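Entry: chain A
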Amino acid sequence: MSGNWGYVAAAWVIVFGSLAGYAARTIRRGRSISTQVPPERRRWS
Partner candidate 1 sequence: MTTEAHRQDIDSTGSNGTRVLGIAALIAMAALALFGLVLSPADANQGEVVRILYVHVPSATVAYIGCFLTTIGSAVYLWRRSRWWELVAYASAEIATVFTSIVLVTGMIWGRPTWGVYWVWDARLTSTAMLLLLLLGYLAVRRLPADHEVRTRRAAIVGLLLVPNVIIVRQSVQWWRTLHQKPTLLANGVGAKIEGLMLFSLFVGFIAIGLVFAWLLIHRFRLAWLEDQLDEAGLDVAIAERRAEGAAS
Partner candidate 2 sequence: MLRDALLIAGKDLRLELRSRVALNQVLPFALLVLVLFAFALDPDRGLLARATPGLYWVAVLFSALLALQRSLSVESADGNRDALRLSGLDPAGIFLGKVLAVATQLAVLEVLLGVGVAVLYTTRITGWVLLAVTCVVATASIAAAGTLFGVVAAGLRVRETLLPLLLLPVLAPVLIGATRAFEAALAGSPSEGWPWVGLMGVFASLYIVAGVFGFGPLLEES
Partner candidate 3 sequence: MRPSVPVPPTEAVIRLRGVVALLGRFPALAGIDLEVAPRRIVLLRGANGAGKTTLLRTLAGLIAVAEGQATVLGVDLVADRRAVRHRVGLLGHATGLYDDLTVGDNVRFWARAAGAEADDAEQALVRLGLAGRLRSVAVSRLSAGQRRRTSLACLIARRPELWLLDEPHAGLDQDGRDLVDTILREATAAGATVLLSSHELDRSLQLADEVVTIAGGVVVADTGMSAP
């Protein structure tokens, strides 16, 4: 069964890739939208 590294690699790449992609997208949207919001309405910055 040692020839199954391909499946393992595929699964891990998909997990790390999709999480990274989603995180990057969230951050990018957060940046672009927070420039439009007046500073006094941004609570945590």
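Please note the rule applied: contacts are C-beta pairs under 8 Å (C-beta built on N, C-alpha and C of every residue); 3 or more make two chains touch, one makes a residue touch a chain; residues count from 1.
The candidate set was assembled so that all candidates are chains of the complex that A comes from, given by their letters.
As the structure is a prediction and not an experimental result, all values here were calculated from the model.
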Contact partner of chain A within the complex, picked from 1, 2 or 3: candidate 1
Listed in rising order, the residues of chain A that touch candidate 1 in the complex are 1-2, 4-5, 7-8, 10-12, 14-16, 18-20, 22-24, 26-27, 29-31, 33-39, 41-45
